[in-house]
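Got a structure here, written out as structure tokens. Questions coming.
With one protein chain removed, the remaining protein chains of the complex are shown where they sit.
Chain nomenclature is as follows: A and B, assigned in order of appearance, with residue numbering initiated at 1 for each chain independently.
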């Protein structure tokens, strides 16, 4: 058995799974359309290899058979099996993005075992409050109340999608923020894209997080076609990170994961996560993890799946991480790089202990 | 026999070979001068290892012996042997760059077997027409006629060398284009460097390509010392790609090949090619291919050699691709990542089927 096979996990960044039967093929790519065959990718072949047995089929079952069997089981049973097979003890769930009906953190944990926790996507909170705010001041106060009182385990920002990650090191003036909030409420456009308001929001989340002991997660690196990759390189956050002491978690990071590891190396309050990356790159998960570990302190690396809509992704993240971090560490043991005790501490740290310490579980 | 050994190839981006005896040493580097020993590189050792047997010598023959033997055979016989050994069925030849007398697509195919096709280097077409154009309007019309009528299999742009890849998402105004064309004709400088004219040219090629079903290839990533590497990162093309639906082929890509793969992942009309990269990196071809496949859909990856002047490069591209993609896929088979049928489809897709479908062969 591999060194990572039995480690309980904290999936420190994921989303709910669909509470309805959905077309798996639509969620196997970050592309908007899916003109290409969705199973012809490392994610696609990995899904057939790893998920099929969990649904009672042979490994590598043809895509059509997989889809048929999944529909036969239904979303509930398929989700139950896949989530349970992930071996996760704590699910940290971003509740601010739902492209359809999805599980709450509680229901996700009910299906998969363990405990669910909420990660607050701060842009979504602002957008929801904007729909009913009576005034700019009421909106800003409402956001601050949420940031300081909501029972969440972490904050998350997708500001990289809205204005990139070159954030000012100080928040904007109050008067500019009130004016920006007023403009936003007037145009009745729910999506928050104003850079003044976004910058204020991230700085306030950082302050609340610092006071409450909650980390601030940032989407960095690849995602869907909405972003410009060069603007979400985590090193764009360097000045912000240097100025702002909140524990900062860099999500996804790919293909800038070595840059993210450098930030975790030189800044003690920075953490690196490869959610999204690990399931997508399939058998290359070990190569990417190795690149991260070149500079990242062992205590700064966190596991997550970024699983979204499909429980296959929550499971694949865990299965690939166990398999390929295990192989990587085995190769280091064979090469006498570290001791078995070092290896166990490394694997347990990334899978569970680092996130437990950071989030005081 | 490896899974890739017998696949017929489409070399979807290459150049002619010299129709004269040339000094091999001058073409083994992208450096302008060659003060360094040209065979002391992964390309150099790979050439001795792979090409020497094709010319009837022992593998790894000393460089001096190789040069002697090649001169003894002469360019025609050396080219015939090396090109035939590549196992290529279709050669897509950029006919717009000739640093001396080189083969036409027809002669290349006559030497190497298979069929030759022309890739139109759009900047060269504009430059040729500029030598005889009677007026700016005549020049622009002449270019449009070529773009819409010339019997080519694809367009190619080297705009990365001229102004970088941060292209505007809309073409410039007609009046600005006419004025730029007039200025260009007046200065009698044949090299096209005007950004207005270059932008217009690429947008018109994209429009013609979209209408005619012809892909548009871009030089991206490394090349010779004329370019600034940071300006030819394929992600510089993001806005253009998002706005313009022509099938877009990212050539070379290195060291930004993971960025290129991301673009192919999120945009269904983007393709990734590692020509130039594969022959230069020698035994590292598998590592680079693996990095591309982390995110690139299997159907988006295309083989090419970017062979230029030396038939050694056309052959090495094929030999290294067969050997190292074969080893990569074998390692995945041994690790139960995919099935033999998946592996065969993957290899055939990259080597032949993806390009055949894209170019309607």
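Just so we're on the same page, a residue touches a chain if its C-beta (ideal position, glycine included) is under 8 Å from a C-beta of that chain, and two chains touch if they have at least 3 such contacts.
Note that this is a predicted model, so its numbers are computed, not measured.
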item	value
Residue among A:73, A:129, A:290 or A:361 that touches the chain left out of view	A:290
Identified contact with the non-displayed chain, of B:141, B:190, B:230 or B:331	B:230
Touching residues on subunit A - with respect to the absent chain	233, 235-236, 238-239, 242, 258-259, 262, 265-268, 290-291, 293-300, 332, 335-339, 342, 345-346, 349
Residues in subunit B touching the chain absent from view	29-37, 40-42, 45-46, 49, 59-60, 222, 224-225, 228-230, 254-255, 280-284, 287-288
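Please note the rule applied: only the chains that are shown with their structure count from here on.
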item	value
Relative orientation of copies subunit A and subunit B, as a Cα rotation angle in degrees, nearest 5	120
Distance between the centres, which are taken as Cα means, of subunit B and subunit A, whole angstrom	37
